[in-house]
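Just passing along the structure, written as structure tokens.
Left out: one protein chain. Kept in place: all the others.
Chains here go by letter, A, B and C, matching the order in which they are written, and residues are numbered from 1 within each.
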């Protein structure tokens, strides 16, 4: 048992670090995970694309890096170290792997390069108003008509659909079988007539998610992934893929450092807040949670490096990862005291400079926004169901 | 809305206090709630009996005090203030009210005076090995044979059965109906042939509870409460009655004071433990829990004083009351540090003096023992079921 | 001992509840918040008409002679309705300073205007370095002839953009964190030297950063004796804590009700969410927290007239309780609403935001725990 990196790993780390230092534009550094524009996100995407590093998770033959799990872990550490922007997951981490695993030759040749280059921005058509955690309960219907499916229904919580060129959708193609067995996986051009997008404004005043309405949308049959009515298989594959990196350890470490910095600056009782016993304790408890999470993540990673597939025990990473993230935003709100209260975002415009310290801007909206993390991707309650059934056999 | 006591209440308080000061023997004061012998308990019982105060909850006509809820609250405060011994509840608070409410004239005349005088020590035959929280699932059987029931079965968790003269039992008299509908309530003399008692040693090394085996035990029909197969009604009445005082506020206040005293004496980092920020915080959080509980209890009491019956919302008192009690023992264990570790009780004998400070004796066993409070009388999980169904209508 | 309400209190509660139902629904509230002014002055005029602004003042002062319990009743209903209007700054805080510490001429001059709705007040006390310590004050008031000249910065002054007058804490003596040497001043919000940067707050109110630069006030702008305002500030803030606790009662109960409603109708896996035992127990725990908020609010309200230590400990306990219960109830209410819980369109999120903001007001859970510790553990 050891934590040692091989000399090759260390050389890889040095290479990555040098590249990031040299190529990540200063204004995109420092962990600006929200409030990035489409342009910002694409700028970074294209820098990585040119380097050939935009798809660390993909096999080499499809344009990925072919990195092993340890290298991907180092990559995550180094990007978090500098606070580079996130990559939008829907193409790279979600539909991409589905396409290269289950797609036809034509689908691979057409879509994968466009995902890699950033030409197509994807979004995800999974959730529906009536089907949240019970994903298979979806009701969007696709009816075959010659070479097309005619799709009708509504998707919701569609993140960044306002920027998207393509959407991958689960649709119902057979109502008379078990609900998991009548689902088909379609790739749909967002410019197809009949698609409309309506913003959902979230608690933090932000516009990140949307309703997507589909009305008599004609989708060519060649846009179907795999077989008709087998969509649930591909959907589950995608969800399993989505799970990796879900612990968010590197980012939470960065946020923890920020929090400590704030606590060193804020005053409480005439002394820095970080000398306040109660606040110290809360930070320490959270840091220990994060260490435990990190090593649970590393154990999963080490198992993956030995070729073991991720099991349902990764639900721990989702549960504890999101709990840590939420708690970090909560403590940051506490740390800034009254200055969590000014609200400069949303419809009232935010062209003015900050009220109070820079680091207090947006901490409350971030706290509100992060509530979503224990809801999306299968609520934490669902994750506990998974653990109790699949791991503990209850 | 006010907390004022009337002048009559204040006079009553003065009378009670004077009586207690004058009549409670010094060796029985100070909150010795465990480790009291049968003799100690009876000594105190008889002192109160002579005063006519042994049954504060009973109507005057049956030998009770006839006190109103406020007076009973004052009584609880004052007895807790001095730390007088508890009164054993099985006769006074449980079967007594059942007898005076549902009993025959003969039963009332025979049993009630014996309960009041302490002549009969009662125990409770409710729980069975196969029926814990699901009380109505009991399987002890009573078959009518002439003027007798022949009882066979096993009761468990029977507190202080080793001292008991009488047991009140729920038995099944009809197997072919809904489980709540075939239960009968019997009063059984512990000296009846066929009854045997086996001690259950608990985690703390103590002998408080027992298994009670009933083998062909002949019980006269006149020992039945009310009607055959209607026992569930009387059982539920009894459980509702048991609930009052379950919050245990006055005692927990006493324990909290003890804990603070320990924290003032114990040293941590060269200063009294009570100056330790972490420990201070834990005490304060608990004290606020206790204040909230006290006022929830007072609200229930005030409602009772206005003639409203206690509702399912008293489950709060059970849940939070036991949580506070358990937490108090937990913090006491923490407070004494290493000296929670010596174990001087149980089969290895405890005739030696304490190891470490006096106040550290038995704190770990008390912590272990108090685990029971969230299990007995309907687990706290059952209480939450009750709240969600009966109060919230879920 | 009595926890019931008088007939008058029940009437008061009903009239506030009816007003909110008729005039303060989700869309109307949103429209007020989004309006340039951030509130609807007509609401305030109706508060005056209903007599709500007169409640805590004695009849001699032109008020209704209400008790803290009356104020509690009003604030509880405000909590249910998420009222954004400046009742706390104007009536509880501003009115409190005048009632309990103002001179008879100050009372005679100002209270009638509070009562008739023509005077809005804001309490400017917080400073950047002070966090939640009411005694940590750098703002100065220097004697200047018979009056004073004020200089300093006050942060996150709730309702300041709406206020006609500010009540400002300033040092007339002592060091930065001394409890002595603190004085209170009435300052005209439009006085020379007063400047504001106004902004909305996360919970839909308006606040401002207030800068005081050589602001001259006459001697009779001072409330109470020079340098001796701190006990009055503590008393009035304890009244505000009780008012917040009352608001929290309404807020917490409404969050539970909304969650029960939502989980009863929302189905997952062919069952209403309300049928899942885990969620049932979560709601049972939310209910316990609600009742504890109620209990501590009653305690603190009843003890507003108790001896100082008892009053302070009770108020601190109520604030701790509202903070921790607000977090538990709010976070779980949002979680149980699922995706809907994080949208602007559902009211639950707005309750959650108010609960979050309330936790910081006049000191968070940690602050009041420490206060409680000092009072109960020595």
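Just so it is clear, a residue touches a chain if its C-beta (ideal position, glycine included) is under 8 Å from a C-beta of that chain, and two chains touch if they have at least 3 such contacts.
Given the structure is predicted, the values throughout are model-derived calculations rather than measurements.
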item	value
Selected from A:274, A:331, A:344 or A:364 as touching the chain missing from the view	A:274
Contact residue for the chain not shown (choose from B:31, B:66, B:83 or B:132)	B:132
Contact partner of the left-out chain, one of B:5, B:110 or B:376	B:376
Candidates B:2, B:196, B:306 or B:341 - the one touching the absent chain	B:341
Touch list for chain B against the chain that is not drawn	127, 130, 132-134, 137, 156-157, 200-203, 205, 266-270, 273, 276, 278-279, 330, 333-334, 337-344, 347-348, 352, 355-356, 364-365, 367-369, 371-372, 374-376, 379-381, 384
Touching residues (missing chain, whole complex) on chain C	276-278, 281
Interface residues of chain A (partner: the chain not displayed)	1-5, 70, 73, 260, 274, 280-281, 283-285, 287-289, 291-296, 298-299, 301-303, 305-306, 313, 316, 319-320, 381, 384-385, 387-389, 391-394
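Criterion: only the chains that are shown with their structure count from here on.
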item	value
Separation of chain B from chain C, taking each centre as the mean of its C-alpha atoms, in whole Å	43
Chain A and chain B, separation of their C-alpha mean positions in angstrom	53
Centre distance in Å when chain A and chain C are each reduced to the mean of their C-alpha atoms	39
Touching two or more other chains - residues of chain C	369
Where chain A touches two or more other chains at once, by residue number	278
